[in-house]
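Just below is one structure, and these are the notes that go with it.
Every protein chain except one is present and positioned as in the full complex.
Entry: subunit A
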Amino acid sequence: MPTICNCQVQKEYCKMIGIINYGAGNIFSLTAALDRVGLTYGMVNTADEIDQYDRIIIPGVGHAGAAMDKLQESGLVPYIKKLKKPVLGICVGMQLLTAFSEEGNAEMLKLFPLKTLHFDAEKSGKVPHMGWNSVSVPANSPLFAHIEDQTYFYFVHSYFIEFDATYTAAKCVYGHPFSAAISKDNFFGVQFHPEKSGKAGEQLLLNFSTIQID
């Protein structure tokens, strides 16, 4: 795989994607996937470090309320909220972008006027929603470029972001529609795990690495 890099600096110092390192879960799988597709990255621990990167990924597994607490403790929240560069939240990292999560009844970053809700097994199916589910891929979405409609991605979550006509960028159905992906300006989120979703997931990470915000 070729290394794709827009940086003007010397390649060995080039770190294109900054990963918010706030202690919510393991990021080994994410960095491994970035390595596989040849994307460079580094860790963001402080506000200064955000500026060093072209774009930002917010990872996250586990409990959304607890993850939000950790993000608050990191001191990075005000800086993340005013970012103009591309930002991708993954799984709980995506849920952090919403206004509120039922998991811990916690307020989130409020970058999207959406709620993160718990799956009701009566209406959806077994919880957690675990495994490969097909996703309705939008046409002309840079994040889903070169990815076919109804491609399967790997999900594992008990909470979901409600479907919204404005902000849902890709839809998944588990008993009812929910947001497989959301987008608003420079902020993107995916509920599935691109780092575990085979070739399609790797393509999505590559796509994110080339997204330009007008």
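One rule holds for everything that comes next: contacts are C-beta pairs under 8 Å (C-beta built on N, C-alpha and C of every residue); 3 or more make two chains touch, one makes a residue touch a chain; residues count from 1.
The working rule: contacts and distances are computed from a predicted model.
K.L.:
Out of "(2Fe-2S)-binding protein", "Imidazole glycerol phosphate synthase subunit HisF", "Cobalamin-dependent protein" or "TldD protein", flag the one the UniProt entry gives for the chain missing from this complex.
P.N.:
The UniProt record for the chain left out of view names it "Imidazole glycerol phosphate synthase subunit HisF".
K.L.:
Taking the entire complex into account, which one of A:Lys81, A:Lys110, A:His146 or A:Lys199 touches the absent chain?
P.N.:
A:Lys199
K.L.:
Going by the touch rule given at the top, which residues of subunit A touch the chain that is not shown?
P.N.:
Residue positions of subunit A that touch the missing chain: 25-26, 28-29, 32-33, 35-36, 61-63, 121, 125-134, 152, 154, 156-158, 173-174, 193, 195-199, 201-202.
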